[in-house]
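Of the protein chains in this complex, all but one are displayed in their positions.
Coming up: chain A.
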Amino acid sequence: MADGEFNGEFYLRYYVGHKGKFGHEFLEFEFRPDGKLRYANNSNYKNDTMIRKEVFLTPAVLRECRRIVNDSEIMKEDDNNWPEPDRVGRQELEIVMGNEHISFTTSKIGSLMDVQTSKDPEGLRIFYYLVQDLKCFVFSLISLHFKIKPI
């Protein structure tokens, strides 16, 4: 069974965003096979500008990211019954793990209610929680690496 958990390639990209009054507001991060983590957060709210950070992660961090993805079992899911992206927003999750490559798109998920009332609550729930866990991981990595602690 080629779950590719610790062997083979790994790539992960997540995007969430929408286009509206404050421009193209989005959050996107990318774990690349060479260890580079890229993070971008854009909004024109109050004329804000884009934040873009990148840093190289060690193999240990990539392994932990793979474990998180593997434990979620997202690779077994499929987005064909998930809500399509719409005016409110769009999410994209693209993962290469071993010899599998998924690229899911869906609308923004406001809350668990949206998950429960969808046509694939089980799958969407996995997506919903995985995205939260990944965001936690990325925000920790980025803020620890780049942010100065206030006094």
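FYI, a residue touches a chain if its C-beta (ideal position, glycine included) is under 8 Å from a C-beta of that chain, and two chains touch if they have at least 3 such contacts; residues count from 1.
Basically, contacts and distances are computed from a predicted model.
S.K.: I notice the complex is incomplete. Of the names "Wiskott-Aldrich syndrome protein family member", "Carboxypeptidase O", "Ribosome biogenesis regulatory protein" or "RRM domain-containing protein", which is the UniProt protein name for the chain that's not shown?
M.R.: Its UniProt record gives the name "RRM domain-containing protein".
S.K.: List every residue of chain A that touches the chain not included in the displayed model.
M.R.: Contact residues on chain A toward the absent chain are 8-9, 11, 13, 15, 26, 28, 30, 32-36, 38-40, 42, 50, 52-61, 63-64, 67-68, 78-80, 84, 92, 94, 96, 99-105, 129, 132-133, 136-137, 140-141, 144-149.
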